[in-house]
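Below are the structure tokens for one structure; questions will follow.
Just one protein chain is left out here, and the rest sit where they should.
Chain lettering (A and B) follows the sequence in which the chains are written, and residue indices restart at 1 in each chain.
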Amino acid sequence: MAVIESEELPYFATYVSIVILKMMLLSPLTSYFRHTRNVFSNQEDMGSLKEKDKKPIFDDPEVERVRRCHRNDLENIVPFFALGLLYALTSGAATTTIVWHYRIFVASRFLHTIAYIGALPQPSRGLSFFVGFFVNVSMAVQIIMNSWNF
Amino acid sequence: MAVIESEELPYFATYVSIVILKMMLLSPLTSYFRHTRNVFSNQEDMGSLKEKDKKPIFDDPEVERVRRCHRNDLENIVPFFALGLLYALTSGAATTTIVWHYRIFVASRFLHTIAYIGALPQPSRGLSFFVGFFVNVSMAVQIIMNSWNF
Partner (left out) sequence: MAVIESEELPYFATYVSIVILKMMLLSPLTSYFRHTRNVFSNQEDMGSLKEKDKKPIFDDPEVERVRRCHRNDLENIVPFFALGLLYALTSGAATTTIVWHYRIFVASRFLHTIAYIGALPQPSRGLSFFVGFFVNVSMAVQIIMNSWNF
């Protein structure tokens, strides 16, 4: 056990774990679409297919949609983890301010996933992306202003 | 030097560094396949090719296999880093329990890479993926139960 003490750490741990579990669920979802639609990238995954169907498929709309969603999660949740941790550890911001950054980010990523997987009409996906993006920018700017050492 | 004290931190530091070095090695491996097979994505990388061969290639089976392996690493090692750190810092779990989570995860990712790059018959890759995935889920659930603040 560690001696690190931070009022925000339990919040951070909770929100990060939730949003990472959400991201991780896209792996079995990809797998589900691959198996129900027989869309595989690797020869060794095609054991259930007839010999003539054993071709890799890289352009299935459903599978690729989930993979784009997963990649977008990586591109945004990685910054959130790094910035969210440093925001709690180094910024002088009030606990409430910090925790609301976490809440809004996590909510925005759930909405983004729903909009992406459900192919909802724009600007639902664009807006949810932008909200999460802006939370990350806000944390980054405050971290830089507060701990500036170059 | 930091004042953070944690029995698990030296283990975490060791295992994270090892598994990240493993992941990073996929970059030079991709580069190796690109150069031995003359498979490039960017015009500026094709200096060694004849003018008529200067076409980007995005479907070479070997190169794309390494890239999928690398991407799968990112999708799983990023959660491991975030969850593994918070698991050590916030969960009340015993050191042995924590360290075995690290050990099993790192072993599973080495097996996953071997199965992926070697195109070993399934379910070798699927099983190694699932073991690592389950370690991450286990850590996430324990973190959430222990530090629940919403």
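By definition in this document, a residue touches a chain if its C-beta (ideal position, glycine included) is under 8 Å from a C-beta of that chain, and two chains touch if they have at least 3 such contacts.
Please read these numbers as outputs of a predicted model, since none were measured by experiment.
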Contact partner of the left-out chain, one of A:L21, A:I57, A:L89 or A:L127: A:L89
One chain isn't shown here. Among B:L29, B:V63, B:V78 or B:A93, which residue touches it? B:V78
Could you please point out the chain A residues that touch the chain left off the display? 3-9, 59, 61, 64-65, 68, 71, 74-76, 78-79, 82-83, 86, 88-90, 92, 119-122, 125, 129, 133, 136-137, 140-141, 143-144, 147-150
In the complete complex, the non-displayed chain touches which residues of chain B? 1-4, 9-14, 16-18, 20-21, 23-24, 27, 41-45, 47, 56, 58, 70-71, 74, 77-78, 81
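As a working rule, only the chains that are shown with their structure count from here on.
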Give me the C-alpha superposition rotation for chain A onto chain B, in degrees, nearest 5. 120
Dist(centroid_CA(chain A), centroid_CA(chain B)) in Å evaluates to 16
